[in-house]
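With one protein chain withheld, the remaining protein chains of the complex are depicted in position.
Presenting chain A:
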Amino acid sequence: MLIAPLLLFVVVTFIVPILSMLFRSVENDIVPDTIPGVVTELAEWDGSAGLPPSEQVFRYLYLDLFKASEAKQHTRLGTRLNYEKTGLSSLLRTTGRSLDDVGEEWQDPLEDIDANFKDGAFWYQMMSGTDGEDLLEERRDLWAAMVGESMAGDVGFVPSEQVAQMLPWTTRAYTDFAIWTAIEDEDSVAEEDPWEAVYGALGMDLTNPETVTAIQSYTGPGADALKAAAANVGQLPQTGFREAFAAENEDWLSPDVWATIKLYSSSMTSGYFLNAVDMQLTPDGIEQKPENQQIYTQLFMRTLVMALIITASCVVLGYPVAWLLANLPMRTASILMILVLLPFWTSLLVRTSAWKVLLQQQGVINEILVWLGFVNDADRLILMNNATGTIIAMTHILLPFMILPLYSVMKTIQPSYLRAAKSLGATNWTAFWRVYFPQSVPGIGAGSILVFILAIGYYITPEIVGGTSGVFISNRIAYHISSSLNWGLAAALGSILLVVVLGLYWCYDKIVGIDNVKLGG
């Protein structure tokens, strides 16, 4: 019972974020949530024929994108798709700006045919009716998914089931407009002029002969205007929306663009993970990225190798210090212990910056070496902004994590073991190597695990002294979290790092045995 608050704290602050991160690395809601109609319709499109999709797909694209640009969500979609194919971001951004113009190609002739189409109240009257609650809720859910809010509230509008049967595109577009106007803009639907998209949607409906026939026998509100429009279809643009999009940007006819959209249209994707290991998903399957774009596998390897080097240096430097701590008289040992702990009480940033002062080419170390004549003034050592700098600074910073577990294990090795070994005839070295060292191995294990795991995820120090050749995978993760905002990729890289660490831990358990790790007595 007493641990319940802690347990809760750990779950909330540790397990939940990890799970959420793992989930984010495969999550791909943006595409299906932003352009749900396109995603459904694209399922039937076969990209291998090398042709752009049908008019139907472009109609959905127009309505979905219009909504998205009203809600300013289309740029988010662009950013997401741009991770997979460069250029899509700008394509969506420029197209988003011209969606109104496309709608006006239908709006202007329609208003010429019947002036009533200019009037918001007229539209409201025509579209309102009964039995349309289900449709309203369906459109409301789509909105909610796109903007990530509940969109709850009174819309003040119920679509007419009869009109919906006759004018499906128009009803959907008008309902979307009504929900947005009432909930987000908090205006009265009847007083607002509908979006250009609604005119475009009416244009779509009017190309359907069945709709035209149905209008002939329609007697509800706005019947005259609809009949006039149906009778003068010839005045509306004869081209479809595919041509309209193509006119804005040729790329919309490119099968590659559509293949990318289709590949990333499911709500789960392996794309981030493939990216994280320098692969990519193409319509032909999974393949290696071009040579010059491969960075992550190399970065992972470098991180692993450097973490191992740092761990090894910590063992070599930390072992003698821990031995002294455990074997010196109490008073001297406590002074030494303070020296070991002192770095802990200093800010990490300060310590790393201090290394910057020491390591730079005009820095303390180089100056001393030049002064002593070990190094020529012309070719001073490059100790910083490369892997050397990272290794030196991180070994220093992580050293206490090696010394402390080693010390606490060594403290439990009684001096009588060494004495016994010597009395049995062992020299100092044999006594140490055969008797003392094997008993201190659990401390080396504990310290190494600690240092290695800390090193593999280190971020600040490589960032400051690592330059380009000394950075770790975590710096890349940080970059994707805070600069490129590609959280999915950052999450995938993080997940891989987590799996690698767990895998190494498992290997360690198999080879050394985790029972052989001791942090103390």
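The rule is short, and it goes like this: contacts are C-beta pairs under 8 Å (C-beta built on N, C-alpha and C of every residue); 3 or more make two chains touch, one makes a residue touch a chain; residues count from 1.
Throughout what follows, contacts and distances are computed from a predicted model.
The subunit not displayed here is recorded in UniProt as "Spermidine/putrescine import ATP-binding protein PotA", chosen from "Spermidine/putrescine import ATP-binding protein PotA", "ATP synthase epsilon chain", "Peptidase" or "Sec-dependent nitrous-oxide reductase". From the options A:A121, A:A312, A:A426 or A:V500, the residue with contact to the chain not on display is A:A426. Screening A:Q414, A:S469 or A:S484 against the full complex identifies A:Q414 as the residue touching the chain left out.
Within the complete assembly, residues 414, 416-417, 419-428, 430-431, 434-435, 438-439 of chain A touch the chain that is not shown.
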